[in-house]
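Heads up, one of the protein chains got dropped from this complex, but the rest are sitting where they should.
In order of appearance the chains are A, B and C, and numbering begins at 1 in each one.
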Amino acid sequence: MATVQTPAAGKGKINRIGLASQEYRGTKTTLCAGCGHNAISERIIHACFEMGIEPDRVVKLSGIGCSSKSPAYFLGSSHGFNAVHGRMPSVGTGAMLANRRLIAVGVSGDGDTGAIGIGQFVHLMRRNLPIIYIIEDNGCYGLTKGQFSPTADLGSTLKTGVVNDLPPIDTCALAIELGASFVARSFSGDKKQLSAVLKAALSHRGTAMLDVLSPCVTFNDHEGSTKSYAYAKSHDDPLGELDFVPYFEEIDVDYEPGTTHEVELHDGSTLYLTKLAEDYDPRNKLQAMSVLQETRSRGTFATGLIYVEPTKPDFLEMLNLVDEPLASLPQDRVRPPEAVLEAIMNDLR
Amino acid sequence: MATVQTPAAGKGKINRIGLASQEYRGTKTTLCAGCGHNAISERIIHACFEMGIEPDRVVKLSGIGCSSKSPAYFLGSSHGFNAVHGRMPSVGTGAMLANRRLIAVGVSGDGDTGAIGIGQFVHLMRRNLPIIYIIEDNGCYGLTKGQFSPTADLGSTLKTGVVNDLPPIDTCALAIELGASFVARSFSGDKKQLSAVLKAALSHRGTAMLDVLSPCVTFNDHEGSTKSYAYAKSHDDPLGELDFVPYFEEIDVDYEPGTTHEVELHDGSTLYLTKLAEDYDPRNKLQAMSVLQETRSRGTFATGLIYVEPTKPDFLEMLNLVDEPLASLPQDRVRPPEAVLEAIMNDLR
Amino acid sequence: MAPEVAVQEAPSQPTTRRIVNDFSIQVATVNGSGSQTANLVLLRSIFRMGIPVSGKNLFPSNIAGLPTWYTIRANRDGYIARKQDIDFLVAMNAQTAQEDVVSLKPGAAVVYDEPLNLATLRDDLTFYPVPFDKLVAGVCRDAKLRRLVRNMIYDGVLASLLRIDRAEMERALEKQLGRKPKAVALNREALDVGFAYAEQHFEKRDPYFVESMDATSGQVLIDGNAAAAIGAMMAGVTVVTWYPITPSSSLCETLIDYLRQHRIDKDSGKATFAVVQAEDEIAAIGMAIGAGWAGARSMTSTSGPGVSLMSEFAGLGYYAEVPAVIFDVQRVGPSTGLPTRTAQGDVLSTAFLSHGDTRQLMLFPSSVEECYSMAIEAFDLAERFQTPVFVMSDLDLGMNTWMSQPFRYPEKPLDRGKVLDAETLDRIGKFGRYRDVDGDGIPYRSVPGDPMPAYFCRGSGHNEWAQYSERPDDYRKNIDRLRSKLETARNWLPAPVVTINRKASIGVIAYGTTHWAVVESRDQLVNEEDVQTSYYRVCAYPFRDALTSFVERHDRVYVIEQNRDAQMLSLMKLDLAPELAGRLRSVLHYAGHPIDARTITDSILIQEGYRVEKTRPQPSHVPQSAGVGGE
Partner (left out) sequence: MAPEVAVQEAPSQPTTRRIVNDFSIQVATVNGSGSQTANLVLLRSIFRMGIPVSGKNLFPSNIAGLPTWYTIRANRDGYIARKQDIDFLVAMNAQTAQEDVVSLKPGAAVVYDEPLNLATLRDDLTFYPVPFDKLVAGVCRDAKLRRLVRNMIYDGVLASLLRIDRAEMERALEKQLGRKPKAVALNREALDVGFAYAEQHFEKRDPYFVESMDATSGQVLIDGNAAAAIGAMMAGVTVVTWYPITPSSSLCETLIDYLRQHRIDKDSGKATFAVVQAEDEIAAIGMAIGAGWAGARSMTSTSGPGVSLMSEFAGLGYYAEVPAVIFDVQRVGPSTGLPTRTAQGDVLSTAFLSHGDTRQLMLFPSSVEECYSMAIEAFDLAERFQTPVFVMSDLDLGMNTWMSQPFRYPEKPLDRGKVLDAETLDRIGKFGRYRDVDGDGIPYRSVPGDPMPAYFCRGSGHNEWAQYSERPDDYRKNIDRLRSKLETARNWLPAPVVTINRKASIGVIAYGTTHWAVVESRDQLVNEEDVQTSYYRVCAYPFRDALTSFVERHDRVYVIEQNRDAQMLSLMKLDLAPELAGRLRSVLHYAGHPIDARTITDSILIQEGYRVEKTRPQPSHVPQSAGVGGE
């Protein structure tokens, strides 16, 4: 659909491939006004526009839930598949197997992923499938009217006063433990960080798992909730500033040596992380796990890029697929010649 | 069934409740001769006998697989439920809800748990349901003839030479991350350790997750396998000696102060862990996670009690159930009186 | 600006016709706008005036911002099925107002939000414009509250126009907001303002009136999910496992509320029940099966997608013979389909749920009363037959508001089925878990923790002694017994409700919520064309033998259902002798809203060879929306 025009810089109204930001929009949202999910859609639109992503290479994938509806609200000219509850990972895996050139953007909810979908989540992470996997995390089931999800914190309350007495599943810790090669946490209210994380995810090859706090204004934005805007704002614990420099831009940042970690991503883009009090290196798995545990026990949540392994082979590489999309291989490459059948038959006599 | 007789010490042929070890046996195994699973059954029989467990309080639960068959081969006079593939956790949860007085012994395989069952595994751990959850871990699907399971190590080979290129799921790390309150790893070939671990698990209240290496002699015991007897023997990395003293026995161990950790379990039994080079305290979650990661990266596997949180409330406690089994509550306690119905009706007018 | 005196563009003459206690009101709003209170107050106040009513909510599968319609039907003759035509529209939603108005039949009345300027659209309707914003501004300052209170104004307007008893309305309001006196006061003011505005500005030009009568006294208003919840509690349910899904969530949510109120042990303060929100439907049914095996009365509740996921476990339940109750509150499929619309589309797939010669038991409640009574019965049947029992409700029944006689306290004690005890063991000799001792196909069972002999329960082949077996004779004997067990069940399951009309050569068969439209349609058939019918209402599957004799009595039998594939008719075809199967005809309705009498009557008349005027195509009530949705 989109004709690919080269450069023209992502500054004005047209991006490097000649598309206007408008062309990254979807249909009008039907989510509640103020829903965090809408803010995330905006960030996705923004990141794809700025990165000059070709919309016809993107597939949008989701399960079921308010969050899972949101792929309709961005990248309207990309294909999308709003599948069944909790099973986006398998559908996304199938799509990427069919066509390795696609850029998969998956959107799920904390219920969709953490409850019914946790099995597929585990195995997707383990496979390090190239996909951006976004959890729009509001600690509840929005679309079915506000029940606790498995990311709800211990002691968090529903509007009705019911208290959650199960510990939350930390999807970031799980993803790291299981082998995802890019794991971040962010907040729908933090435009800058979320943009940087999304762009970096777009530059990564492998599973980029983004747990994005995304308050449900209708069912989980009250006092007593640990996923409300107010709570998220005041307990956000950034691991450092993120600065993303895409591969197609001149690097003009200038950090004092020793103050940043510099992570080169798969497509040549670079991510700069300013070091805070603690010297946090997101390439260190153990540190990643312990910072998650530690912030959790402090009652805050670490945000930013938590873990990255930029060169880990992804699932499609391991399968040693031909370069072309399997989906469009012509008959003569997928149906062996008659001689093969004959040889097989001979062998069976 | 078993009439409970008090003491009489678990030494001779009769245990403290007056049962012979024979009475803890099941039907004859139909597993392959030499299968690790059989050795584990033996240990279960032994531990239940020595602990004087009442067979009619035990329910044996399993999914599908060679491992999942094994509940037929121990505790023949206990109820058992060989359910469907990967879903033992939910069936076990239901059973414990129905009757909180039961002692649940679940047996699963690495395929049954790690693949199809990982979702229910995650949520069982999170709930800390009182159950002993044993994974008989052979890194392959025995019953379907030897395919890799999700606990197969990177680089491990099948008999046919096929190499596994996905990282293993570490069920212990997962269980700890998710909230299980007792997590151990052992080896079917280590009678002493496995016995101690099983007895300690029987003394624990909450989820006791035991990942037990259990070589599949038919499909995964060759060179190149990291789950063979030989490999397991030579890469077993015990975290220390375990000494279990049941609550009904006089404590007559005598350790030099500072050389052991002493863990008191729910039923009053005590577990002594001799400290090795590293001072390992299984009550420290972070240490547990890092020892797992570290041994894994060294190519060995840590065995023994990896993590324990003896006083963590279990799922049934959180539900605030009456003391009696729900299953046998009489009608007058479960059907509210007519006045209640009338009041409800009145309210609807 | 709206003129001071509201213009009333309407058929120039006030009609002299009075249509009393026979009309539908439809309130078109936006969901999340809090109109539910106003609608329920309206419903209840008419109900409390003694007039039969029903209230149906047609809502989108999203949380806020999309069009929603609430329809109240009041009918002195007790017809409370959906009616195609709307007589009185309250148009609050700019998005749909035009379409809503265009689809009305001539002579209808419209109360509308004045700025929508609808009166110019048609000249065959009565319009009553109301400046809601202006009026609400006088009642309440707070913008958020205003949005909610605004709706109460149309209740006031309708009270004036339809002559609804204001005292009843206020009582209904108090009932609705009982525990929030401030809210009651505010809303009462809104009511007053609406009432006053209408009294002052409108001349009654439409023919619709409410008048007190005595057809509802003693009755209650309730939805089917709440009714089923009360039934489950009264059945002594002890283990409840669930996973949220529309339209079934409110069943378990209501049940939780009731259990917390009435099933906490007085002395200990502890619960005689366990409720678990499972991680998904597979876990939910797995827990229910595990609990049923261990002797609890267990249940779960779901809708189509959940039933599909439960398929493997449902087969285990059938084959290993484990009791469990599953409520399927049906919605429109296939797949995610229309999650907030009603259907009877899971009948066939549930009958054959799971691979390999599995069969399931189903109950079909038609009324909230039956949601209650069949919930109780389902637990008895599940334990009696040691198998999953599916209670097939639907969204219309489960989530809409129905009137009912108050539920009767159960007379029978709990039937825990054939649970082995010492006495029985003595009588039968050796315990064989799967032995057919009594010749009815139902074996005895023991339960973990009881003092009876244990057995090993499994989904793989087994013999009478519950031992693993691959022997052909063991397999066959067992599966034949399972079939005979279900044969025994036929005549234990709730009996059909049969009305034989001696003058009728035509029979009508229906089940579930279709019943209400059938009741009305049968009267239409007699009144309009003197077509006499008998009626057989199915209450359970497998069917009783009575089905055969019913079909035998009639030349043609219309099976009326809310799905595309004539699912119940299909099950009947499988059971009936072919000659009888040949008498079955279909009336199908599948578009998401509840079936109405007119659809049935017209379809039967056409099939019977009568000429039927083409009725105006049904309003579709759902404007195009490009949003992705669905649960």
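Heads up, the rule we're going with is that contacts are C-beta pairs under 8 Å (C-beta built on N, C-alpha and C of every residue); 3 or more make two chains touch, one makes a residue touch a chain.
The structure presented is a predicted model; accordingly, all values stated were derived computationally and were not measured.
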{"item": "Neighbouring shown chains of the undisplayed chain, as defined at the top", "value": "A, B, C"}
{"item": "Identified contact with the non-displayed chain, of A:R16, A:R43 or A:H123", "value": "A:H123"}
{"item": "Of C:V136, C:L316 or C:M452, the residue in touch with the unshown chain", "value": "C:L316"}
{"item": "Full-complex contact with the absent chain, from A:A20, A:A230 or A:L341", "value": "A:L341"}
{"item": "Among C:D346, C:D436, C:D450 or C:E520, the residue in touch with the chain that has been omitted", "value": "C:D346"}
{"item": "Contacts of chain A with the absent chain, listed as residue ranges", "value": "1, 56-57, 59, 61, 71-72, 77-84, 87, 89-99, 101-102, 119-120, 122-123, 316, 319-323, 325-329, 331, 333-336, 338, 340-342, 344-345, 348-349"}
{"item": "In chain B, positions touching the absent partner", "value": "27-33, 64-66, 68-73, 80, 82, 84-86, 115-116, 118, 141-145, 147-148, 150, 218"}
{"item": "Interface residues of chain C (partner: the chain not displayed)", "value": "60-61, 304-305, 307-309, 311-312, 315-316, 318-320, 330-341, 343, 345-346, 348-350, 352-359, 456, 458-461, 463, 467-473, 475-476, 479-480, 483, 563-565, 567, 570, 573-574, 577-582, 590-593, 618, 620-630"}
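Just so we're on the same page, only the chains that are shown with their structure count from here on.
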{"item": "Distance between the centres, which are taken as Cα means, of chain B and chain A, whole angstrom", "value": "35"}
{"item": "Distance between chain centroids, defined by C-alpha means - chain B, chain C (Å)", "value": "44"}
{"item": "Distance from chain C to chain A - Cα centre to Cα centre, in angstrom", "value": "40"}
{"item": "Contacts with 2+ other chains: residues of chain B", "value": "119, 122-123"}
{"item": "Of all residues in chain C, the ones touching two or more other chains", "value": "279-280"}
